[in-house]
Structures are given as C-alpha cells and as structure tokens.
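Note that one protein chain of the assembly has been removed; the remaining protein chains are unaltered in position.
Coming up: chain A.
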Amino acid sequence: MPFGNTHNNFKLNYKVEEEFPDLSKHNNHMAKVLTKEIYGKLRDKQTPSGYTLDDVIQTGVDNPGHPFIMTVGCVAGDEESYEVFKDLLDPIISDRHGGYKPTDKHKTDLNFENLKGGDDLDPNYVLSSRVRTGRSIKGYTLPPHNSRGERRAIEKLAVEALTSLDGEFKGKYYPLKSMTDAEQEQLISDHFLFDKPVSPLLTCAGMARDWPDGRGIWHNDNKTFLVWVNEEDHLRVIAMQKGGNMREVFKRFCVGLQKIEEIFKKHNHGFMWNEHLGYILTCPSNLGTGLRGGVHVKLPKLSTHAKFEEILNRLRLQKRGTGGVDTASVGGVFDISNADRLGSSEVSQVQLVVDGVKLMVEMEKKLEKGEAIDSMIPAQK
C-alpha cells in the first residue's frame, strides 16, 4: 500500500551498510534496539499486505527524539507486523513494557464488577474521570499502511456497529469531512473533537494521509461515551464524565466495549487480539489493554513536592498536562493515569488509578494543613 519506502525489492540491490539508517543522534526504543544484524535479517521480509521493516521504523528514523523523553520509534502496519518483525519488536516491547518476555501471556479483564471502590474520589479535587482504549478491526491493515478503500470500509463497518447501539449508548456519527461549523464548535467545546495529527511522530508514519477522508467521531446522546474512527488507530473508545466517579465510567466503558465487540464479531470482523500481546494497536506502547484510565485532578501542593515523581513512579502512574500527551499542566491541575498497558489487566490498571489518586488526594489535603506526608509514601506497586 502506498507510502514512503515500499519499493522494497529495489532497495535490496544495496548492501545493509549502505541502507542502514544513521541513528547516532537518536533516543528512542527502536534506535536502541536496531542493529545492522537485525536490519540485515529483516529487510527482505514483508507482511502479507506488503509492509516492510523500513515502513516500521521510518517514524523513528525521522524523529530522533529528546534526551529526556524516550519514544517508541516504530509502528505496526498490520496485525502480522508483530510476527514478521518479531526480532525487532520483541526487544522493543520488552524495553517499553517493563521486561515483558516473548513467552509472557497477557490477561484481559473487562469485568467492571472486579473493580473495588472507585466511586468516591473527592470531586473537590478530581474534576473529571476518563477511560480510553483502542481497538483494531481484524482483516484490515492499520492507519500507517491502509489505503483509502480500507479506511472507508473500516468507517462504514464502525458506523454500522455504533448506530445499532441503544439505551444509554444511543448516539450519532459525525464524519470529519462533512461536519458543519456548528457541529464542529460543539464538539470542540465538549472536548471531543480530534484534529489532523501535526505531531511528526504520527505524520512521519503516514497516519495523516488523505485527511479527513474516512475519519469521524461518534458519541452517545448523553455525551458520556465516544468513539474516534480512523485517527491513530481504527477505533479509540472513550468513556468520560465530570467528577470523580471512576467506577461508573469504567462500567460504562466495559459495557459499551463489549456491546460493540459483539456486533463486529457478527460481521466476521472481530477485534485484533492474541494471548501474548493482548489487543493489537498501531503503536507498540498501546499493546495489551491499550487502556489509559485517568483523572484531571487538582494537586497544586503535591505536584511541587520533592517526592512527587517518586510517588507517581511507585504508584505506577503517569502525569500529563490537561491537554493530553506532551502538554503542560495548567493551574496545578494534572492528568494522572496508569503508566502500564501490557502485562496487567484492564481492571488492575484502573484499580491502580483509583487507589493511587485516592491516596494522592489525601496527601494533598495533608499538605494543605501543613502536615508532612512522608509516612504516606507507598511501597513500589
């Protein structure tokens, strides 16, 4: 499929040394792992849909990264990429996901009843709660690789599935290319709208091709459940609401996801999943659960505490600004979410968020009263 490096057979006329990328100034997982030996071994391989090694790594070659932030530096073009390019992707996955081994099995648990608590986060601090994940539809190639025909077929299938939902999930689809200005304004103020990717991490991987063809947003009438179609993954499924009732959000998330999955299965296009890597997504960082469960929480005192980073680390949590990844926090409000994706289940990841945020809010309250929090600092989870 069209993009960048696909004249692979021709490239084989040149020796490995001649083709090997210059990664001397790079700081990403791909650059750390890729050697001339691995490159030589994999360069003449292709997935059945024609995705090649150079396609996988192009985004990492084009984006050397930052000394402080370790990006992944590669993407999958289809489900088979993770098999055909195992020799490169397994060590990257291990690096990124805390030593996950090629023989490890990933546990999927979308049974919301297994979550303990989560309905009592203090709304004076926790402004909103959100859970998102991604899903890829079996039988189609992924956003870096897919053609317009495939992307439109994915959109068609997704819209069919979503418009059949009812009850609290009844909703409507807004295709990006025919959205009215009024609809666009509304979606922006609801914090639902996604933009054409500008991050070179995504554009260099070919994910913005043909924009806005085949892209859109579906959400339920209550505005508590939404699905992005054909952004960085086939589907991004999001449940969110104001306040601290993460339990309710997670329940809606699980129920909605399972309903959608059933419909796709009926069409013989279930979700990409296997017992080693869990849910298959475009970026290796999202394998496993693909889940990011988080809150926007006010932590002005705790966030300036010397041990804030360490606390987050021990709780297996991650902070982001309120604009999402790679943004800064505003007014002491942080986006706090789970750091892990692969090797633990959805329930356990959301549990970490719920327990961790509860603890951090307690810490914030203590600091407000001028008390120390050293005794509260948790052990490594």
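In this section, a contact is a pair of C-beta atoms (placed from the backbone, for glycine too) under 8 Å apart; a residue touches a chain by one contact, two chains touch by 3 or more; residues count from 1.
Methods note: contacts and distances are computed from a predicted model.
According to UniProt, the chain absent from the figure is "Creatine kinase S-type, mitochondrial", selected among "Leucine-rich repeat protein", "Ribosome biogenesis protein BOP1", "Adrenodoxin-like" or "Creatine kinase S-type, mitochondrial". Per the touch definition above, the residue from A:Val61, A:Leu157, A:Ile336 or A:Met363 contacting the chain not shown is A:Val61. Of the candidate positions A:Asp210, A:Glu261 or A:Asp355, contact with the hidden chain is made by A:Asp210. Counting the whole complex, the residues of chain A in touch with the unshown chain are 1-15, 18-22, 25, 48-50, 54, 58, 61-62, 147-150, 152-153, 177, 203-204, 208-211, 213.
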